[in-house]
Each structure stands twice: as structure tokens, then as C-alpha cells.
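Structure incoming, see below.
Only one protein chain is missing from this complex, and each of the others stays in its spot.
A and B are the chain letters, set down in written order, and residue numbers restart from 1 in every chain.
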Amino acid sequence: MRHMLNPLDFSLEETESLLELAADIEKDRFRYAHVCDGKKLATLFYEPSTRTRLSFEAAMLNLGGSVLGFSSADSSSASKGESVSDTIRVISCYADICAMRHPKEGAAYVASTKSSIPVINAGDGGHQHPTQTLTDLYTIRSLKGRLSNMTVGLCGDLKFGRTVHSLINALSRYEGIRFILISPPELKVPDYIKESVLDAKNIEYRETTSLDDAMEELDILYMTRVQKERFFNEEDYIRMKDCYILDKDKMKLAKPDMYVLHPLPRVNEISVEVDDDPRAAYFKQVQNGVYVRMALIMTLLEVEKPC
Amino acid sequence: MRHMLNPLDFSLEETESLLELAADIEKDRFRYAHVCDGKKLATLFYEPSTRTRLSFEAAMLNLGGSVLGFSSADSSSASKGESVSDTIRVISCYADICAMRHPKEGAAYVASTKSSIPVINAGDGGHQHPTQTLTDLYTIRSLKGRLSNMTVGLCGDLKFGRTVHSLINALSRYEGIRFILISPPELKVPDYIKESVLDAKNIEYRETTSLDDAMEELDILYMTRVQKERFFNEEDYIRMKDCYILDKDKMKLAKPDMYVLHPLPRVNEISVEVDDDPRAAYFKQVQNGVYVRMALIMTLLEVEKPC
Partner (left out) sequence: MRHMLNPLDFSLEETESLLELAADIEKDRFRYAHVCDGKKLATLFYEPSTRTRLSFEAAMLNLGGSVLGFSSADSSSASKGESVSDTIRVISCYADICAMRHPKEGAAYVASTKSSIPVINAGDGGHQHPTQTLTDLYTIRSLKGRLSNMTVGLCGDLKFGRTVHSLINALSRYEGIRFILISPPELKVPDYIKESVLDAKNIEYRETTSLDDAMEELDILYMTRVQKERFFNEEDYIRMKDCYILDKDKMKLAKPDMYVLHPLPRVNEISVEVDDDPRAAYFKQVQNGVYVRMALIMTLLEVEKPC
């Protein structure tokens, strides 16, 4: 039995198969409308994340399956002192596969060791969120036709941004990737990632504090939200959060085939005036998230492609 | 693409078609059991309203579709600062139609401008709640065989009562409607509604503080709850709320074919002893709400009637 705890759990080849399957689903979603008939997905969200939860639910429903679960810890047995290990054993009696979001790093891993159904990590603290990363890969691949040989700008909170770290890891497995890391000095990519991933694999990158300067070089710009809860005081947050706002003027500096991604939700780091730019791909990314999750559920349940 | 934001969004003819469809559904619900197979309804409830949410869910399930969503803002991305405009774009990737309840007036309208799926307003603050109004119309039509030429009593909180204002608006489009507006002086129908609707359309009405005096004239009595949260102080609420309690004695004053409606939940404004009176129609109204919502979902999704 396979789980999906970390985006790197799948080899390059397995990842390629998954993205291929997602692409086939995108072409004709309705061919897949009954492949998971009678299967149940449990969504175990120990902290709320509507977007992620509903994406999983839409994916399972699109496959003909059904859904049960909880959307916050208050309504779970966690409050009665039950361990994640016990909960997953119970849930294994109720569902065929589960997606778990938990505030503690490693929670999904612990669950997987006791589970008799596949566990998908839907976010464990600041650690991993593999279906977001797979969605990012799928979106880049679908927009650019490839996952290699391009310059990817990562902008915003590169210090705490879980999705950014995962994406660096995941893209580092492809050839000819070059990163431009755009952030205020306080929110730079941590040294351990630079050393263990970028330097270790001889991946080209440069750091800059200026989004304007980077724009014209980019094939992909990955924007992130600067989360209030990451800052010690309100002032630092306010000073920081408006530094890296993408607007129409900045978009003029970019290539005509440079695409903008964002894991959402955004607050104001992308001006709404950018939404109508054909290069704005962040809502397309949401749609892709459903296809990727459909492909992942099928893969982990070892469901056959319909013929 | 159509939305349902305001009960008047549909013309008289469109409303008639909708009510006809609801009546056909009531006759044989099971003929409709698969017309929405594979379709998904998103219930986006930024404030809790179990009755309304479950009515929508029952409606969609009765049609063969499935449901996803959230039941309060805590478990939504709203708490991360996302705008309704962004949320609806995301939800458009997950579902085929949505029902939105929001504490702010105009929220469903804002959503509809960015949505790529039909939006049903399931209540926006004190503003509109069109499926309640359509349910009221359907119930009156089904009990009396018509929506014209009758005397309708509206009783209770006529100042803040959203459903009452909507019903006045909706019934004002039919011939020969006469209103008796029964409320304490503090909770009378606001002047702007009297002027812009009743006077502007030359609709006959009178105001009274006595429910007893009005009873014998009525064909329909629409009771409403006096909500505590509408009052500045507890004393005013307590004095007021018991003024207009419908009981067995008052029912004796009414015609044998006068029906009582109530949008529910009731607190004590209708005595439980009235429940067994054949003229008590408020639970029938709940059942009708499911048929009306089924008809509305089908209409907005442009689903064909089964043959």
C-alpha cells in the first residue's frame, strides 16, 4: 500500500505517470465519473482549510465516490484525548482512503504507520503539502509543455512558505531549472534548503530583494502570501506585506509567455487588476488541483483507467 | 447563465414555470431522482442556518447530485482574509452551482459577478432570501389554488423581517392582493416599502396592532419570529415577543380555509396547540421548500424535465 506524505515519495517516473493521468482526466473528466463508485474518502482536517478540503471532496465526487469526515479539531475525537494512531485505525474501518490535515509536523506520517488505508498528507504544520506541489508541477507542465529548462521566480515569504520549499525540492529533480529568489532580507530561503538542495545539486539561483529587477528573466513567477501569523509584531507585517505586490505595471516587464502562479488564498499580494491578464494562472491552478487529486486518489487506490 | 439573487430576478412567467415544475416534482419526486447525476452543489454558509442549508442539500440529493461546502465562516478561508470574489472563483472549479448565505448585504451579488457557476442567494444579511419567498408563494398557491385576489395578514416583526419584505414585493405582482399589517408600533413595515411598493402599485393595505381584529378577514396569515437580536434591550424584547402569539382561541376567529404560514424557526409566537389544526401549514411549507429548491436548481442548471 502506498501513501503520499511528501512530494518526493513518488519517483520522477511515478510523478510523470500521475501528471499524465491528470492530463487525461482534464481532457475528458466525465469518462472517469464512475471509476471510484462505492469508494469512500475520509477528510480528516484537524485544522480548517476549506480550499484544500473541498478540492479533495470535489475530486472524489467527480470519480463517483463519496466523502465523510470532519473540518476542524473541535468536532473530532481529538478533544477527548485520542491519539492520531487510534483515530486512523478507526477511520480505516470507515473509509477506503483518507486526506489528513494536521497542525503538527509528522502527523500524517504517524497515521500512515498504523493505517490500513492510503493516507494523503493534506498539510502537516509548516512541513509538507504534497498535493499542492503536485498541482504546481502539473500547472507549470500544462502551461509550458515541460518541467525542465526554465527560470522560476519565487516571491514573497520564502522563509516560512511551505509550498515554496516543496516546490524547490520538486523542481530540483528536473534539468536546467534556475531559480530567482525574491524576498525581503527577513524572509529569505533558509540556509539549510540552499545547502542541502540547491548547492548539493548544483542548481543555479540568485537572491534579490527586487521583484521589478527579476521580472523580465522569468518563465514562471510563483507568488506567495505573507502570513500575519509569521510575524512577531504588527508593524513588521504591515511594512513587509505590501513590498511585493504584483500589479499591471510589473506585468508589463514580463515576457508574454511568463505565467503567474499562487497557492491561494491571496490577500493583496496580487492586485485584482492582474486577474484578467491571460498570464494569470492561479485560478487555472485551482482547477488543476482537482484533476491532480483525482489522479492521486485513483493511483493510491490502484483503480484502473477506464477504457 | 442565470443566478437567483432576488425573488424578483425571475419574471412573473418564469416564476410561474418554476412553481409549475415544483408542483410536478411534488406529484412524483422519484421521477426526478437522477436528473442531476454527477452534478455538485456547493453550500457556502458564512453564517450557520441549518434549516436552509439542509433544505438545499436534500434538494440536490433528491435530484441525484452531490454536495460539498461549509456551514460556518470559522471553517472557511474567509478567516484567512480571502475575498468573496476569490472564494467564488475557487468554488467555480469545484461545483456546478452554489447556494451562499452571508451576513453582509450584497455578498451573493458580488459573488455572482465573478462566478462561472449559478449563484443562489440563500440569505444576505437583512436583505434577500429568495428561496424562502418562492417557497412562500408555492405554499400559498398550492393551498389556495391561486396567488391573486386574497387578503394576506403579515404579523410580528414587520420592520426587520426580511421574509416579510420580500413577500410583500413578490405578492405585489399579482392581482387583487390586500395586506393587513399586524405589528406593535415599534415594528411596523418601514415607510420606504409602503411608498415604493404598496403605494406605488396602488395596493390596498391597512395597519393594525391587533391580531384578533384582523383574523376573520384573512385568507393567509404569515407569522414571523420576533428576534431578540433586533432589540436594544432585553425588556423591550420580552414585552414585545409575547404580544402576537397565535393560539387555539385566535384560530377560532379565522375562516375555515385560512392557512397559517411561518418561515421557522418559531420560538413561541405560535402555540404548539395550533400544530394539529389542519390550517397550520408551516411544516408543509418546509416540505415545499425542498420541492421549490429542486425546481430552482434544475432551472438554473438548465436540466431537462424527465420524460
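The criterion applied here is as follows: contacts are C-beta pairs under 8 Å (C-beta built on N, C-alpha and C of every residue); 3 or more make two chains touch, one makes a residue touch a chain.
Just so it is clear, the model here is predicted, and its values are computed rather than measured.
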**OP:** Based on the whole complex, identify which of B:2, B:51 or B:159 touches the chain you can't see.
**Re:** B:51
**OP:** For the chain that's not shown, point to the residue among B:150, B:264 or B:303 touching it.
**Re:** B:264
**OP:** Check each of A:69, A:184 or A:265 against the chain that is not shown and name the one that touches it.
**Re:** A:69
Original post:
Which parts of chain A are in contact with the chain that was left out?
Top reply: 38, 40, 42, 66, 68-70, 74-77, 79-82, 85-86, 89-91, 93-95
**OP:** By the contact definition given up top, give the residues of chain B that touch the hidden chain.
**Re:** 30, 33, 48-51, 54-55, 57-58, 61, 66-67, 71-72, 264-267, 272, 283, 286-287, 289-290
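Simple rule for what comes next: only the chains that are shown with their structure count from here on.
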Original post:
Between copies chain A and chain B, what's the superposition rotation on C-alpha atoms, in steps of 5 degrees?
Top reply: 120
Subject >> Separation of chain A from chain B, taking each centre as the mean of its C-alpha atoms, in whole Å >> reply: 40
